[in-house]
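Heads up, the thing below is written out as structure tokens.
Only one protein chain is missing; all other protein chains are in place.
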Amino acid sequence: MNLEGKQQIWKDYQKEIADDRYFYARSCIRQTFFPGSEWAYLDIMKNKLAKDVIDDPRHTTCTGIGYHSDIVPAETIMTVVARHFALMTEAGYENMTPSCITSFGIYTEILETWHHHPEVEEKIREFLWKATKREFKKPRNLAHTSDIIYKFRNEIAAQAKYKLVDVHTGRPLRGVDHIGCHYSKMFPTKGIGGAEFPAVLSGMIYAWGGDVIDYPERRHCCGFGFRQYLVMANRGYSVANSKKKFESMQPYEPDFIVANCPGCAMFMDKWQYTISEMEGTTYGQDGYGIPVLTYEELTALVLGYDPWEIGLQMHQVSVEPLLDKMGISYNPEAKFKNIRGEDIGVPKCPTYLRV
Amino acid sequence: MINFWGYSISETRSINYDTNDKSMTEYIARVVPSSKLCIGCGGCTAGCTAGNLTNFNIRKIQMLMKRGENKEAKEQLQKCMLCGKCMLVCPRGVETRKMILEMLNYIKTKLKS
Partner (left out) sequence: MAKVIIIGGGPAGCEAAHQLANQGIDVELVEKNNETGGNLNNWYQLFPDRKSAKDLNDILKQNLNHPKIQLHLGMEPRKIEKNKEGKFLVPLSDGSLLEGDSLLISTGFKIFDARRKEEYGYGIYENVITSVELENMFYNHSIQMVNGNTPKRIGIIHCVGSRDEKVCNYHCSKLCCITGVKQAIELRELLPDTEIFCFYMDMRMFGPGYEEMYREAQEKYNIKFVRGRLSEAAENLNKQLQIKVEDTLVGKPLRMTLDMMILLVGMESSEGSRQMADTLGLNLAPNGFIKSQDPHYRNNNTNVEGVFVAGCGSAPMNLTDTLADARSAAMSIMEYIKRI
């Protein structure tokens, strides 16, 4: 692989990302399955990078899950998103930063729709006014929160406590970067590095000392289509997509997977358990799985946050092999204790997947 | 293993050319060289006696065979009535009848199941 060839493409796909003053839109899935991720992001932004981020408790789901499973009509989701824009406008912010890739895709799609069909925007403004008596300005800048971390990756590297390097051998850790489909497949120019060779996560990995694996099924979807996995009968082909990716990446012996879409991270983490129970197959070393991290968790680890404080005990695949390679010290006893030191319960041991 | 999930992991529909058994297509290419001339026009299938009454599709079957997808070819081939209409119509002069007979012959004698 010729890295210069990729760098040429990365140069073609750069986008404007605001410097400061972000309105934050949380993700349904991320805060459910990776409960420390969004907290870590906000803490990093405020306390490590000294940025102004507003996390408005009145903001709701974007209804993307309902929209993509044909329950929520387009006008409804547009009005819900318009309300988010109204909250942003009322707070005096102009830069929208959703945490979820589905939301990012929806916001992008809606803004593009309004751009080409101003009459739709007018109609939605009317709906919002009738429903809530709110008005809004469209965001001046829309960026996914992984874009923000990408933008400050070098500042983060300067504050890093750990590098993406195996402390025992000095070898750069091999990371799989998995980009959510709706980050740039719908609008390649809205993603850093475009759609074929996105740089948003690989840029972080390189900046923090790691190496990136370009395996044959890198661009393949993880299988997280809402209307597919929501219906039990369809899950078989949902999980088959992740399996295809695991089989393709395994020969490269990845040390971790990092994803910018909360659904992908959840899928790739949980499906490793499912596949192991169904077929007895595991993809990491010595019976472990391949640790899957959200980019917030990866950033937090590099910056020296405690693994249990950022919620890594909630992962299905054990992250300990990665922590050991990075030389991060952790207390195994504290893994399943809350901040008051009380037991939070220990999950049942899988049959095949080593934990 | 007990499946308590309510679903199982789907198998791929993709043709995996790397792992497929290409012995039959190699054999057919050797004994019926004209079979290599197919351009996929579908003339053979349009007038096919069996194809009008069943899902037998001679054009598709020989294409599947060429990619090493022998199972489907095997399931379908018996439906051919060997009338010879396909040979009459083929613009590339493929000896379709011979091709079918040789495929049947190969399946019966050599194909590993």
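The chains carry the letters A and B, assigned in the order they are written, with residues numbered from 1 in each.
One rule holds in what follows: contacts are C-beta pairs under 8 Å (C-beta built on N, C-alpha and C of every residue); 3 or more make two chains touch, one makes a residue touch a chain.
What you see is a predicted model, and the numbers here were worked out from it, not measured in a lab.
J.: By the document's own contact criterion, which visible chains does the hidden chain reach in the full complex?
T.: Every shown chain touched by the left-out chain: A, B.
J.: Write down which of A:E75, A:E112, A:E217 or A:E279 is the residue touching the left-out chain.
T.: Reading the full complex, the residue touching the unseen chain is A:E217.
J.: Of the residues A:P73, A:P251 or A:G327, I need the one that contacts the missing chain.
T.: Residue touching the chain left out of view: A:P251.
J.: By the contact criterion defined above, which parts of subunit A meet the unshown chain? Give residue numbers in ascending order.
T.: Looking at subunit A, the ones touching the missing chain are residues 1-2, 4-6, 8-9, 194-197, 214-219, 251-252.
J.: Which residues does subunit B use to touch the chain missing from this display?
T.: 13-18, 29, 33-34, 36-37, 39-40, 59-60, 63-64, 66-67, 69, 92
In the analysis below, only the chains that are shown with their structure count from here on.
J.: Using mean CA coordinates as chain centres, what's the gap between subunit A and subunit B in Å?
T.: 45
J.: Of all residues in subunit B, which touch subunit A in the complex?
T.: Going through subunit B, the ones touching subunit A are 1, 3, 5-12.
J.: Tell me, which parts of subunit A touch subunit B in their complex?
T.: 232-237, 239-240, 243-244, 274-275, 277-280
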